[in-house]
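All protein chains but one are shown at their positions in the complex.
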Amino acid sequence: MTVIPAVLTLGLTGAVFGIVLAAAAKKFHVEQDPRQDKICLCLPGANCGACGFPGCAGLAQAIAAGDAACNACPACGGEMVSKIASIMGIELPIQTEKKVARVLCQGSDDKSGLRYIYDGIHRCKAMNEIAGGAKSCVYGCLGLGSCVDACAFDAIHMGPLGLPVVDDLNCTSCGLCVEACPRDIIQLMPISQQVVVACNSKEKGAKVRRVCKIGCIGCGICVKVCPNGAITLRDNLAIIDPEKCDACGICVEKCPTKCIVMTKEPNAINGVANAG
Amino acid sequence: MSFKSEFNKGIINENPAFRMLLGMCPTLAISLAISNGIGMGLAATFVLVGSNVIISALRKVTPGRIRIPIFIVVIATFVTTVDLIMAAFLPDLHEVLGIFIPLIVVNCIIFARAEAFASQRGIIDSLADGLGMGIGWTLALCGLSAIRELLGTGTLLAIPDFGFAGIRIFSQGLAAVMAILPPGGFITLGLLIGLLNLITNRRKTKRQQV
Amino acid sequence: MALGTFKGGGHPCYNKDATLGKPIESISLPEKVVIPLHQHTGAPCKPVVNVGDEVKIGQKIGDSDATLTAPIHASISGKVKAITEHPQSTGMDGMSVIIESDSFGTLDESIRPRDNVDRLNPEELIGIIKEAGIVGLGGAAFPTYFKLSPPKGKSFDCLLLNGAECEPYLSADHRLMVERPNDVVDGAKLLMKATGVKRVIIGIENNKPDAISALNKVAKDEEGIEIAGLDVKYPQGAEKQLIWAILRREVPSGGLPVDVGVVVNNVGTAVAVKEAVIHGSPLVRRVITVTGSCIREPKNLMVPIGTLVSDIIEICGGTQAPLKKLVVGGPMMGIAQHTTEIPVTKGTSGILLLSGEEVVLKDVLPCIRCGKCIEACPMNLMPLWLADYEEASRFDDCERLGALDCIECGCCSFICPSHRRLVEGIRLAKAEIVARRNAG
Amino acid sequence: MESGKLIVSSSPHQFTAISTPIIMSDVLFALMPACFAGVWFFGLRALGMIAACVGSAVVTEALLQKLCGKPITVSDYSAAVTGLLLALVVPPDLPIWVGVFGSVFSISIAKFTFGGLGHNIFNPALIGRAFLLASWPVFMTKWRWPIQEAPWMPGFDAVTTATPLVLMKHFNVKVPYNMLFFGKVAGTIGETSAIAILLGAAYLMYRGHIGIRIPFSFIGTVVVITALFGQDPLFHVLTGGLLLGAFFMATDYVTSPVTPKGKVAYGIGCGVLVALIRLYGGYPEGVCYAILIMNAATALIERYTLPRKFGEVKKLA
Amino acid sequence: MREVLRLGFVLLVVCAIGGAVLAFVDGITSDRIAAQAAIRLQKALEDVLPGAAEFQDAEELLQEVKAEASKEGRPGLTVIDKMYLGYFQDECTGLVFTCSPPGYGGPIETVVGVSLKGEISGVSVIRHAETPGLGSNITNPEFQMRFIGISKGTEVKVREDGGQIDAITGATISSRAIADAVNGALLMFEIVYDKEAPGNEL
Partner (left out) sequence: MTKLLVIFFGGVLLNNFVLSRFLGICPFLGISQRVDTAAGMSIAVIFVMGLASVVTWFFHNMILVPMGLEYLQTIGFILIIAALVQLVEMVIQKSSPTLYQALGIYLPLITTNCAVLGVTILNISESYNLLEAAVNGIAGSSGFALAIILFAAIRERMEFSDIPESLKGFPIALITAGLMSMAFLGFSGFKLGALFGMM
């Protein structure tokens, strides 16, 4: 019978390895986060490296140490993610209201001109460093589209006016565009906030008037006309409290420079809807 | 998921060679002729189906901590079986596929399916998955082999070890031998995956536009 | 001599011929001057006059309590018309004192020759220099009194006077050395006294033989004053390169000349020191070169601080071609302006008016890795990678590759056959790295 | 341009007149002597090959850029340089269609897929040659002597199909120096004439486009090693593609290290590989492969040969 | 400790089952694999020595000759790996040698048949790692035919070396390797033939 030596050899080899490994695991046991093992069991174990960590054990260690999110594994479905989250003892973030990026400047070239012809690296940050940017308004959009380049979701485009337009549907409120803008013109706002002051200038009215036709001059008309008292002035700029605003649209109508915008329609700011 | 959909996904959407980029080593090494591709693909499919079924069957009794050694033993058993059977009944093909038959053991496709699929799913699903993945890989191998064989030798479906010259498309003198050398393998596969990406991307943008 | 050069650098077109032989002219007093309250490195000044006040030349109009600052003085006599924001050569608006001339040019009473010069001790000398508002006239406008006081535990053993004037087009320092060598040497002697060093070396590029001979004539009897001829290569006048070329001492990365026992001053600064100490006159005027293809009569001018560039263009006969680009400083490191309504400040060494095709930047082509920027970099950096990393926002890598060591001399951008904006990128990286450091 | 408004840009405001297209056209100009020598010795067929390779390289680049919607940049002459270099490193009797394939492969696989000019990892012309050598070895190893008889060794008809290096390696026959120097020997279209190559190299050096580090460390290493192994160094310098490779291929900006120390290391690496392949390798000639292998190592070499920053404090060991 | 033993036991069982399965498969296939190998060898030998039906491994004789040759310092026999005597109906019809001359990409496993007349009766290449499209043409029957009929006493050389055989274009080294194998075989044949003298059991 040739079967017996084969069975014996392989079986013994296996047994020896099993015992040695198990014994070694005990002897060389290193204290580690007990959750790490549990998480590791949840992960697919393909050691594919797609998460950016070296293998599933690496990711498990990172998750246990809090260096990676529970859903860092791109191959894990929702079930596994919630399992890992429960191991880690954290609640999954509650779904909050969707925020979208809003561009707070409407100063296209015809409304707020250029001081000079810029020649250099085609990025807003670079232009901002050179004599404070070519835009007459030092708070205005430089229009080189760094926010468009930064967006990973194809949610910002250059509109017909040479100013960025946000696509509410694609926007994931990741904030990349906010970071990319050297002038803090882009801000994340709840999608339900329908009335927006599309200007960021903190200059006094006279200077704003000098450099831009559509900037907030801090005249305070909106503050007066708002039936809900939702608008205040700070640094010569109108601020809308979204809690109080009921989108009646009176301020939009009364604003002398038309810098307050109703965003019901997509592309309301700098998009086609507003262009005509 | 039905048997059919588990089977289908391996052929196109999750094709191991082109989409999941598993099992690169044998894919590149043996894709010199269509005959090799078929042989290797079928061998791997057999192992894949067998190991998937067994591992799926054992999934309830496998202790988590030594699941890896157990998978390895199961897979290796199948591989050796294929190796021996091939040596006995298809000696010429066995000669050509050489070292890559034992290396099916460490073919990441098989390991990945065992770990990611079979160890968590029922036997029927695992069977379908193994079959789909195996055939998907075989098809990918055949596709790549066909290109390399055609460019490199000017023939299709040649099996020189059986004295079958295949279909000659153009003369040997015109053939770019590099296609069947190692660099040709890398470059052809790279371009092929690139081409597939291009097609999918185009389709995606088209769908978006619609 | 074997010394006198450094690694890297380049050979831009010097274009100095237009003003090389033009003696320094003093201009008639302008009708109006705009004197920015922040013309130096350090804290800005606060105005010490009010709108409507009558001021005289040399009267202090701005001062600050900060450690690092320099007082500002009126450069013409007249009435303070406004204290307001006004465009400046930095490109941004800044607080400025606008004075309308009474066309008398009355000197302030405080300005009179000092008779006790020989008895002044170093502290007193440095005090006079501080009160006179003297800053480095080479361009950086670093307050001179601060430079002259070594930090604790360090000391100077050598004073370098920078007469290299390696920036193309400019000839202001050159003319100063040719016309007023005595003042340069006297200033040097005062600086020696103020710092206590026994050795002064005046470094001059070899393309200014008349300046070298003029200074040699004056200095040959003076103990401790040497003249060093330097290789004609840009940026020979950069502080670290100058120290290496003359003394073969290497200023450590992130360090200052004082770390190798050296203090460097511009020759113009030396003249200003002499005027302040001997004549008691604060820094209210300076020599500038007005040149470029666009100006009708290129000149070297002695102008009151605060004179508007538009007035200076008038004085030089106006433009002979449409002005396309206005640069304050030299073409390699100067700052391009968006208006001519900007004042000359203490740091303004020249005004460059350019026109035509020469000012239009060419399209950026892909980097072909020719390595010319590496060869040209006087700091031995890797400009091509720094710009790449900056674009990829990999600022840690920028820092690792020494972005902060960049002196922004412009050699890499000058030499790049693909017209990459290397310096611009590196400058962005530096700003970002500093911002991140400050953020913690 | 709107009048009145000034142009504002970052310093500097003055630029050199040398630009990438000028450098590339200088390289083309510097290769002219080698081209003339090739046509002179191998006839109009060589001219046809040069035209075909240059033409197909330029057309391929333009076509690919058009297909991918990128700006067409053939006017920077870089594709022409690649095509010309490829033509110069193939045998004169190579079928034209093979040369065209090489050119297409060079531009599309070695250059375009990596992102075009400046991004290729390997020298495209040499990749083209390696591709042809691997694909159509029979065509690529068929040589012709410029003059049908070799008077210095009558009756030895093998010489009609062997390059001096092959003669040396397999038959221990040494071709005289003067023939090597002028290029009256079998070889690729552009590599045979040492004097023509040196003329072009001198021009490039005069224009400041190539430095001395790479070519000299390359050739120097070959001289040292061949001498160490008891061979004639001068023979090895003058034969094969060494001069063409050292001055025109190894110095390719894009694929060689940018750091000064790295250039020397790279040159030495090329030299060692050429010498070893010639002495012990399977091929009689190793310049093409040596440079390609060092191309692969370029990125790593650069990593470890960063220049010392001015003012960098030496770390205590 | 119990856990340790348990895991060890599980692995033991799994491995044992694996071993049993493999032993079973091996039991079925081993004879066939051996038979296949024999068939391959037989076919290869028959190819180069047409007419012979049975082959006998002459290992002892080979070692003996090799030992003598190395003592005498005669090179050329090192390429020979094995020697077979070919028989047809109990009558020796020739010798077959398996050789591994060094080629371009390593040793080329070659089989050379020599008829009793001392002429090459066939050459075939079993395994090689020569450059595809170039050196790999040594497997072309057309090339192998060039050696048939060469008889003992002649030294085979490719034309580049001043010999009589046209080498494969661009693959001198590979061609030379085959010539080496043929030379080795002829030399060996001569020694064996002389040694065993005509008329004896060969």
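Lettered A, B, C, D and E in written order, each chain numbered from 1.
Criterion: contacts are C-beta pairs under 8 Å (C-beta built on N, C-alpha and C of every residue); 3 or more make two chains touch, one makes a residue touch a chain.
Just so it is clear, the structure is predicted and the values come from calculations on it, not from any experiment.
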{"item": "Shown chains touched by the chain that is not drawn here", "value": "A, B, C, D, E"}
{"item": "Omitted-chain contact residue, chosen from E:156, E:173 or E:192", "value": "E:173"}
{"item": "Option from D:27, D:292 or D:306 whose C-beta touches the chain left out", "value": "D:292"}
{"item": "Touch criterion as defined above, residue of D:110, D:223, D:246 or D:306 at the omitted chain", "value": "D:110"}
{"item": "Which residue of B:53, B:68 or B:174 touches the chain not shown here", "value": "B:68"}
{"item": "Residue ranges of chain A at the interface with the undisplayed chain", "value": "2, 5-6, 9-10, 13-14, 17, 20-21, 24-25, 27-30, 47-49, 54-55, 57-58"}
{"item": "Touch list for chain B against the chain that is not drawn", "value": "21-22, 24-26, 28-29, 68-69, 72-73, 76-77, 79-80, 83-84, 99, 102-103, 105-108, 111, 178, 181-187, 189-191, 193-195, 197-198, 201"}
{"item": "On chain E, residues whose C-beta touches the chain left out of the figure", "value": "15, 18-19, 22, 25-26, 30, 104-105, 131, 173"}
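Definition applied: only the chains that are shown with their structure count from here on.
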{"item": "Those chains which touch chain C and also touch chain A", "value": "D"}
{"item": "Distance-maximising chain from chain E - centres being C-alpha averages", "value": "C"}
{"item": "Identity of the chain that, by mean CA position, is farthest from chain B", "value": "C"}
{"item": "Pair of chains whose C-beta contact count is the highest in the structure", "value": "C-D"}
{"item": "Computed distance of Cα centres, chain E from chain A, in Å", "value": "70"}
{"item": "Centroid distance [mean C-alpha coordinates] between chain D and chain B, Å", "value": "40"}
{"item": "Sites on chain D at which at least two other chains make contact", "value": "5-10, 135-138"}
{"item": "Multi-chain contact sites of chain E, meaning residues that touch two or more partners", "value": "7, 10-11, 14-15, 18, 22, 26, 131, 133-134"}
{"item": "Which chain pairs touch, all of them", "value": "A-B, A-C, A-D, A-E, B-D, B-E, C-D, D-E"}
{"item": "Touching residues (chain side chain E, partner chain A) in the complex", "value": "3-5, 7-16, 18-20, 22-24, 26-27"}
{"item": "Of all residues in chain C, those that touch chain D in their complex", "value": "7, 10, 12-13, 91, 168, 240, 244, 250-255, 322-327, 329, 331-339, 352, 354, 358-362, 365-371, 374-375, 378-382, 384, 401-402, 405, 408, 410, 413-419, 421, 423-424, 427"}
{"item": "Chain A-facing residues of chain D, complex", "value": "1-2, 5-10"}
